[in-house]
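Left out: one protein chain. Kept in place: all the others.
Our next item is chain A:
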Amino acid sequence: MYHTLAVLVENSPGVLARVAGLFSRRGYNIDSLAVGRTDNPTISRMTIVVEGDERVLEQVSKQLHKLVDVIKIGDITAAPHVDRELVLIKVNANANTRGEVMQIAQVFRAAIVDYGHKNLTLECTGNQEKISAFEEALQPFGIKELVRTGKVAMLRGAKYTNITKTKEED
């Protein structure tokens, strides 16, 4: 089963290596990892999607807690949450096919971010199923290049993950 972890870390050099190293060293599988700094410039937030059963997840989260740079971990899989991923796709599009590609973009509410003679670059945001469906729809035209950000996620409603609660109180 896939779990989505929201992890607050100190925005210090080497923190990504520490987290990534921990996963490889202990044999946990990362499906995706997205990281960027938060509204507090000293703190970064990682969204990590990891595969494993309850036992593995418990170990992952306990081992992450042991890293001094990790401030807080929340497993938000079971709670209502919004998750999004962004994809950029460069796809073949000549005079004959361009119209059709643009129609597909419209269906998926994707934006055209670059317009070339032989290709279009499209930007699409959504959950993982939508992104995959979008990719599939463009496949027949010939995808030249594709880049996905990995999932970012946030709890819905009044609940939030921030650093005011210490790790011990989780």
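We adopt the following convention: a residue touches a chain if its C-beta (ideal position, glycine included) is under 8 Å from a C-beta of that chain, and two chains touch if they have at least 3 such contacts; residues count from 1.
By definition in this document, contacts and distances are computed from a predicted model.
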Hidden subunit of the complex - UniProt protein name among "Acetolactate synthase", "Fe-S cluster assembly protein SufB", "NADH-quinone oxidoreductase subunit K" or "Peptide ABC transporter permease": "Acetolactate synthase"
Residue of A:R45, A:K72 or A:K151 in touch with the missing chain, whole complex considered: A:K72
Among A:G21, A:G36, A:G99 or A:G116, residue touching the chain not depicted: A:G21
Contact set of chain A toward the excluded chain (per top definition): 9-10, 13-14, 17-18, 21-22, 25, 55, 58-59, 62-63, 65-72, 163, 166-168
